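The structure that follows is given in the form of structure tokens.
One protein chain is absent from this view; the other protein chains keep their places.
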Amino acid sequence: MSKGLSGKEVAQHNTAESCWIIVHGKVYDVTEFLPEHPGGSKIILKYAGKDATAEYDPIHPPNAITDNLPPEKHLGPVDQDTVLKVDVVVTDEEKARQERIQQRPSLTEILNLHDFEAIARQVMSEKAWAYYSSAADDEITHRENHAAYHRIWFRPRVLRNVTNVDWSTKILGHPTKMPIYITATALGKLGHPDGELNLTRAAAKHDIIQMIPTLASCSFDEIVDSAAPGQVQFLQLYVNGDREITKKFVQHAEKRGIKGLFITVDAPQLGRREKDMRMKFEAEDPREVTDNKASNKVDRSQGAARAISSFIDTSLDWKDIPWFQSITKMPLILKGVQCWEDALQAYDMGLAGVVLSNHGGRQLDFARSGIETLVEVVRELKARRGLTFPNEKFQLFVDGGVRRATDVLKAVALGATAVGIGRPFLYAFSAYGQEGVERALQILHDEFEMNMRLLGARTIKEVVPEMVDAGSVHQHIVSVPDDSLYFSNYESMQSARLKDVKSKM
Amino acid sequence: MSKGLSGKEVAQHNTAESCWIIVHGKVYDVTEFLPEHPGGSKIILKYAGKDATAEYDPIHPPNAITDNLPPEKHLGPVDQDTVLKVDVVVTDEEKARQERIQQRPSLTEILNLHDFEAIARQVMSEKAWAYYSSAADDEITHRENHAAYHRIWFRPRVLRNVTNVDWSTKILGHPTKMPIYITATALGKLGHPDGELNLTRAAAKHDIIQMIPTLASCSFDEIVDSAAPGQVQFLQLYVNGDREITKKFVQHAEKRGIKGLFITVDAPQLGRREKDMRMKFEAEDPREVTDNKASNKVDRSQGAARAISSFIDTSLDWKDIPWFQSITKMPLILKGVQCWEDALQAYDMGLAGVVLSNHGGRQLDFARSGIETLVEVVRELKARRGLTFPNEKFQLFVDGGVRRATDVLKAVALGATAVGIGRPFLYAFSAYGQEGVERALQILHDEFEMNMRLLGARTIKEVVPEMVDAGSVHQHIVSVPDDSLYFSNYESMQSARLKDVKSKM
Amino acid sequence: MSKGLSGKEVAQHNTAESCWIIVHGKVYDVTEFLPEHPGGSKIILKYAGKDATAEYDPIHPPNAITDNLPPEKHLGPVDQDTVLKVDVVVTDEEKARQERIQQRPSLTEILNLHDFEAIARQVMSEKAWAYYSSAADDEITHRENHAAYHRIWFRPRVLRNVTNVDWSTKILGHPTKMPIYITATALGKLGHPDGELNLTRAAAKHDIIQMIPTLASCSFDEIVDSAAPGQVQFLQLYVNGDREITKKFVQHAEKRGIKGLFITVDAPQLGRREKDMRMKFEAEDPREVTDNKASNKVDRSQGAARAISSFIDTSLDWKDIPWFQSITKMPLILKGVQCWEDALQAYDMGLAGVVLSNHGGRQLDFARSGIETLVEVVRELKARRGLTFPNEKFQLFVDGGVRRATDVLKAVALGATAVGIGRPFLYAFSAYGQEGVERALQILHDEFEMNMRLLGARTIKEVVPEMVDAGSVHQHIVSVPDDSLYFSNYESMQSARLKDVKSKM
Partner (left out) sequence: MSKGLSGKEVAQHNTAESCWIIVHGKVYDVTEFLPEHPGGSKIILKYAGKDATAEYDPIHPPNAITDNLPPEKHLGPVDQDTVLKVDVVVTDEEKARQERIQQRPSLTEILNLHDFEAIARQVMSEKAWAYYSSAADDEITHRENHAAYHRIWFRPRVLRNVTNVDWSTKILGHPTKMPIYITATALGKLGHPDGELNLTRAAAKHDIIQMIPTLASCSFDEIVDSAAPGQVQFLQLYVNGDREITKKFVQHAEKRGIKGLFITVDAPQLGRREKDMRMKFEAEDPREVTDNKASNKVDRSQGAARAISSFIDTSLDWKDIPWFQSITKMPLILKGVQCWEDALQAYDMGLAGVVLSNHGGRQLDFARSGIETLVEVVRELKARRGLTFPNEKFQLFVDGGVRRATDVLKAVALGATAVGIGRPFLYAFSAYGQEGVERALQILHDEFEMNMRLLGARTIKEVVPEMVDAGSVHQHIVSVPDDSLYFSNYESMQSARLKDVKSKM
């Protein structure tokens, strides 16, 4: 039996005129694809005739190359023994990053979910940080997602026996130890070689539900395979323009035991994320940028998100919902609903729930936060259909901006069944791998225990609307621009000072 | 035939006692005009007896000198061959600026309209930057124009087939590829030698409508001449105290094919712009400032705006409207309406529309933003005349503070037919010429495509009031002054840190 | 006739045991007064046996020493020829200040009222700056006075013939060229040797009314004497515990032609101004501070304000009003009213008006701004007595925080007859003497002309309530404390940048 193409042969196709690369032991002729590569041709040419797997893996979903190249460009396996190792030049920047990784504080010093982000920002590659942290336009909605929680305050109850507090609950009928789930985020290997598996394994340990992303770095089956027996997983779905692909994927997922299908409806086109786009130019061959401008054929400036999402169907419509209902018995939830009208429509069409979400602020800037939309949806669905929330038949979820158990408890008090958390877990495994995610979940447990007691709620059912004051949630205030001349004249008050200048600060 | 005055003869009149200058090949005796020159006499005396065209051009409308000097001071043409070249001393500051121009990033790196301003600020002359960027008093309204958009949030709809989205529309019956137009701004040559022609040409390429300013650096006919066949142009009008001049101008414009007349009503006197005024003093001869103070005859401190606008008629009144209706068939629009009462009056007098504008914050500080006024106008004109907007018969426009397609979509959702954009295009050509304006328009196209899809609107008609929450737009909040003593004592929370200090930031 | 005591004799009383000083040519024995001197004994002892006039003058009302020392300590005139000059040691700090004075920009470069403050802060002595600029407690109200105007926005009218605009009006029946008056502020000589006379003379030139302060550095008669023929002056009155003194003063003022009596009612005790108090310690003899603490008899830490105001009657009451009405025919106005209840009471008792004021933020911190109180007073006096404003019979004034003609026009639109301006004029003469005040008034004229035109108001009568939106004036917002951990993780958006680092900024 043939061992495949020889490395030597592959190595000869190392120019823009004939460019072969090896990925996961297979050879591909990408010559014609070069000008269309969303990441630019330069980065491919660096691996022309060589094994590109290490570079390829973290920034592509596993089947990106097989899906995008026509079959005749799939040249078959290579004889691995004959392939020369690529000498990876470690840049000074990368060396500095490796040093920073050595300087991470111990996990016991991580006190809250913010801490993971602070460390991840230091130890992730620039590219990964740009992809994870970026959001749409001016990133107003991205930050509003967090800020909106700060407009909601507690009205705690006292003198209740809170010796035993229990913050477990059910999501779509499945038990979870906390009213949260790990929501879908793309390209997990950018942050850590094990990618999404970090989440799967930590979720198993803590009896938490993970939502598997369509655009995972690991393959769907890999993620399902690494689940513990009985571990509940959901699936986030980007609907493909080719509905047969989607049907196959959905039915495969159902067979593999997925318990809920979250159809993303807020991303007919993936957002422009300028931090991510700006990152591109630093890696770009200036000469090519000029050429590119001349030809104008491919706009490489759209960042990773665009590159991997061209298959998403822009025509998805309410009319497609019955079709989904016909191909699967999994509960269907719309992810990305942003006003009561659409939530009502979802209810009326018999769906199992909606995620009130703006995609982490990565799609439409100035979309409102999920937590603000929640207040509106609960009010209107009560007024129009007599529903009360949390509601087993039609469940409301919220994601975006959550950093504390108090954020979750606010959402629950206002009617959410559970809250999706995404980036904090990405940052947790980017900084510390699976152990990081476990520590993050443990921190949330500690916070839930504390805050349930302080709220006077023994169970999630006792976390009721009267426990929060959301009266300011709809306020979108921008202060009158400041009066520079006045303020530059004003001399701030000064405290008493030590006689000498030897102050501590 | 005479070749005109000889350069040698002109060169003898190089003192304050007898000062001739050459502009565009003609000689002018400006001796008596010296003390009245709004820019100060010093700058003229620098060119006494010489050719001042290069200095003159960018900061004067083309006919400034002919209009301001009595005919007997027009000494006729000069024999160009005999004129000595003026040695322009390139200052260090100018050299540094020229270097910065060489350092501009490529246009593909410009990701949004803010970027043009960031680059223009670096590569424009101080004088040009001061003139373009300055606004009235404390520049509160100038910034509020932008800030007001941030108090308006979206309520997007999902699950609509947004494969095809179309953001073209009509303005006064004329098609435009986007619901925007290039609004009138003065003195285009301050930013680029081609001045307003950069806008004309880019507008042609993108099927966008340009509004020609009365105070353009290029002459009106030059701008009309460089339009493409069929290209639609509007005219912004400052009404002259001498109505015959205005009549001639308006009727000439109509003959040249102008499709709409936007009469500026918010500038009976041009605003005090202190950044622009402060700029003056740096160019001034200190001795002269002292003299000036003594005589007090001419206040040179009023900046470029005042200097070029003394002809504007302060007596313009509602009573003049029928006269305008009698001299032209062009649709008449009032530019600078700032409350519903005046919008209603315009409607009742049969005008074609109003621009809700505060002149880019350059006139009355603490005037409200156009977008805020829009909410009020739509409400009251509905209540009082049963109108709904957008409305073909009486069109509402808004300008000021727009930087993103989302800003435009907010205005459209609230009832505007289209939105005027001014400074961003000035900055685009100041930084990159015509190509800059084209890139700016392309960026807007990209943003419109994305955001129409994310809003769930396939056409401009589908951008409806329910898609925005403008509930906070009338809030003009200034926080309680801060408590310095308390805050200087408070120690901010600190995230986890790397063990070593070698952090990235 | 005796030439008085000899300088030589006086010079022998130069110790704490026997301490004589010379002020304005007269000798005083202040030995027993030393421990009670609000400014501390050290500063007096520096002049023991010498002429203290130069030091005394700027920080005392003219009759401070005669009023505070018993008659037997008045030792009579000194023979000036025999008095040794005090060698004033010019400190390095003072030299630096004198240099800064030389560096003042020319008056034509002063563009607004803020500019005077910016220069004054540089050229005044620390002591004078501390006294003028300080306010009560955390200076919240002080800054709120200005901030409140920023919560009020304009609704300007267009297409009105504004060729002729006239912002003159009447105050208590007396014409003024602008709807402002110079309000009373103490200790003018701290800022300039001519003290309040700078204001008198500039007011005369501009036909503006000056309100003479009780605590002027110049004597009342000096100020009245320097008025131009027919110049209108008002008097601000601190009521003395000894009503005979007050009666004499008021009747003297009336005889001298004062046209209105503004009785201060917001200062039964003068405020603690901590900036002023903190200043003290730097001048203090540390040894004495210790002694002082031990004895605790006199608290020297209360700043200039307390020192000069001990005579003010804390018992002043509504019951005293008829007595004032009995001793003078001058119109009586209460200065410092802060709620509608007291304004109504003033109206019901037949007074001529009230000044809605919080004493420039120098008395009760968290008192509301005059402009906010105005809205309330106009509303309630309309509801309860059917009054409309501006009202000739019962006039409303506002002071505090005014820096622009737009501020004044907001107050006028809301019902004020005129607005008092204090500190800006202090800063104007502290920086430039009388010419500074004239320039300040000229700037206001320029701003009024511009802004009346832009508002569409030809006369003060046309400045009507509909021209402002004061809907946010009662909002006292303090933002939710910021989330340091979140914000320190967030990476701000960055604009496009020049390739090289040679940017301008």
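We just call them A, B and C in the order they show up, numbering each chain from 1.
Heads up, the rule we're going with is that a contact is a pair of C-beta atoms (placed from the backbone, for glycine too) under 8 Å apart; a residue touches a chain by one contact, two chains touch by 3 or more.
Not measured: the values here are computed from a predicted model.
Across the complete structure, the visible chains that the omitted chain touches are A, B, C. Screening C:Q80, C:S310 or C:S479 against the full complex identifies C:S479 as the residue touching the chain left out. Note that of A:K255, A:K393 or A:K499, the residue touching the chain absent from this view is A:K499. When you scan C:S133, C:T214, C:Q233 or C:Q338 for touch with the missing chain, the hit is C:Q338. When you scan A:R157, A:H174 or A:K259 for touch with the missing chain, the hit is A:R157.
Among the residues A:I101, A:I327 or A:I477, only A:I477 touches the chain that is left out of the figure. Residue positions on subunit C in contact with the hidden chain: 96-97, 99-100, 103-105, 109-111, 114-115, 117-119, 121-122, 137-138, 140, 265-266, 268-269, 271-272, 274, 277-278, 281, 286, 289-290, 292-293, 301, 314-318, 320-321, 334, 336-339, 341-342, 345, 363-368, 474-481, 483-486, 492-495, in rising order.
Mapped onto subunit A, contacts with the missing chain fall at residues 105-109, 111-112, 138-140, 142-144, 147-148, 150-163, 404, 406, 410, 446-447, 449-451, 453-455, 466, 469, 471-472, 475-479, 484-485, 488-489, 495-500, 502-505. On the side of subunit B, the interface with the absent chain consists of residues 112, 114-115, 117-118, 121, 133, 138-139, 143, 146, 150-151, 274-275, 278, 403, 477, 480, 483, 485-486, 488-491, 493-494, 496, using the contact rule stated above.
Assume only the chains that are shown with their structure count from here on.
Nearest to the global CA centroid, when each chain is reduced to the mean of its CA atoms, is chain B. In the contact between subunit A and subunit B, the residue numbers used by both copies make up under half of all numbers at that interface.
Centres computed as Cα averages put subunit A at a distance of 59 Å from subunit C.
If you average the Cα atoms of subunit A and of subunit B, the two centres end up 42 Å apart. Taken residue by residue, subunit C touches two or more other chains at 112, 138-139, 143, 150-151, 477, 485, 488-489, 496, whereas all remaining positions touch fewer.
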